[in-house]
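Let's turn to chain A:
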Amino acid sequence: MDILIENGVFVERIKGRDPIVINAERKVILPGGVDLHSHFAGSKVTLGRLLRPEEHRLRHQFGNSGNHIGTGWATPTPFLCGYLYSKLGYAKIVEPAVPPLKARHTHEEMRGIPYMDKMSLLLLGNSWIIMDLIAQKRLKLLEKYVLWVLWASKTYGIKLVAPGSGEAWAWGKSITHIDDEIPNFSITPKDIIYNLARVNKEIGLKTPVHLHTNNLGSPGNYQTTIDSLKTVENLGLRDGDSPFIIHLVHAQFSSYKGDSWKTFSSGSEEVAAYINSNSHVSFDLGQIIFSNTTTMTADGAWQYNLYRLTGGKWINNDVENETASGIVPYTFKRKNYVNAIQWAVGLELALLVKDPWKLAVTTDHPNGGVFTSYPVIIAWLMNKKFRERTIEKINSKAKHIIILPSIDREYTLFETVIVTRSAPARIMGVKDGATIGIGKEANLAIYDLGDPERDLGENPVKLIKGLSSANYNIKNGLIVMKNGVPVQDFNGVTYYSGGVNESEELTELVDYYFKEYYTVEKENYIVQKGEVMHPVNVLEEVFK
Partner candidate 1 sequence: MKAILITARSIRQGELIEGLKHLMSTELNFCDLNPEDMLKIDVKNGDKVVLRRDNSEIFLKARCNPTLPLGLVYVIVHPEVNKLIPYNKSLRGMMPGKGLEIEIEKIP
Partner candidate 2 sequence: MRKIILTFKGHGRPVLVYNISPSVFRSKSLDQLKKLEVKSGNKTYQLKDFFIIEEEEPVIEPVETIIIENSTFNLKRIGEKMDTGRIVVNGDAGMHLGAYMKGGEIIVNGSVDDWCGAEMSGGMINILENAGNFLGANYIGSLEGMRGGVIKVEGSTKDFTGMRMAGGAIIVKRNCGSFLGYYMVNGEITVEASSGSETGSRMRGGVINIYGSAEIGVGFKKVGLNYITSEGKKLTLHVFRGDSIESGEGEIRIREVSK
């Protein structure tokens, strides 16, 4: 069978002459991968680089690349990031944590990432304007503001990180219960989750609200997670590609039982059961990989706890009126009881949730591990024996209490394609970019995974090797990468949402906050289209 591509899309018949022919006999051809949660650009990532020069010194230097400079592992430089993703066969990536005030920085770095189409999610879970509007019950205005702020920062969707907890952390405190009142704001985290999920549906964003739950990383947090998801049960489903109302990010970090680190255990069964019996939730794994990495999140309070646990380095960087953030280097160790359970929780979730269309494979790069480890996760999912080999090596106390050994399910190749391509593309509302079909965007990756007649899961080492370096990566019909070597310079588009609403009420509201609370002018807060690499708005630009 031939796959024909012309002018960046799949076609039935080629009109031009002398096409390039690639012989992909006995190779596996997949649509370009979609990573819907990976911290690869922005102020947090750069602070991570500042914190860890040792990582850039010792690991992964890529010198042989003309004008380009590539170093780093958990925080690769933009060029290296695009290169590594492309090598992996990916086409679209999502930066899931942009503080609006620093969106310009994120775009500046994203401009330097070649090959990939980029999207980014805006941190709105601790925004003063949003919390005030919810408290004042000015919900129509809230919709207009969300559209405006997405447009102003040229970002794609809404991300809530430990809603309300960032505000508490600004006073050195944290919120442990989603019904607790946020300091100085007479609302609760639940109000934020509910209202933003509703706004998201009303204004028709392409992707659901992405939720990083409160209490993330703490023992016993699975209940908070389920409670948070329940909050939006009655909102129904959304129209469009992505029917989900809420997307639970790096679910692994939110699915723990126990009441201390000693009694820490897996809550994957409960969370998976909830997701299986409800249709409004999608999630991604946040699988951990046993290795050293640089954790970074907008959940400042949690990062301070993590720093207190490790006693190593810690960066904190709160952004005025909007969000907190923290960075801590961390090593996930096989022999560590908690880490071993965390490892199992991710895989358990992936194997216990029945419908692969509800989930995406991620490591919450770089929090659980680096994105280049995705092939290893695929191998764990496809091969029970390979899982067992890792279980052999983990902490022995953990080994006996996890349920992973009792799960027999093995993913088929088809299912892995769903969880690395189709499902994340659907959740993000960019389904057409990850489909091989006439008229669709021609993003392809061609892999050599050995003999396709045989069971691909049988030889995990070969599978990992094959998936780690695509023979070809074709982006918008152009060969950008061949056997792990960049072929040509090419920049993907940047998708964003939102629009300008011509409303005096909105102008008055926004102007007030800039005059009273921000330290920059409104005009300097708005990212201009010219500062964004190939901007594409997926919504109407102006609303009346």
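Criterion: contacts are C-beta pairs under 8 Å (C-beta built on N, C-alpha and C of every residue); 3 or more make two chains touch, one makes a residue touch a chain; residues count from 1.
Selection rule: all candidates are chains of the complex that A comes from, given by their letters.
Model, not experiment: these values are computed from the prediction.
S.K.: Touching chain A in this complex is which of the candidates 1 or 2?
M.R.: 2
S.K.: What part of chain A is in contact with candidate 2 in the complex they form?
M.R.: Its residues touching candidate 2 are 51-55, 57, 312-313.
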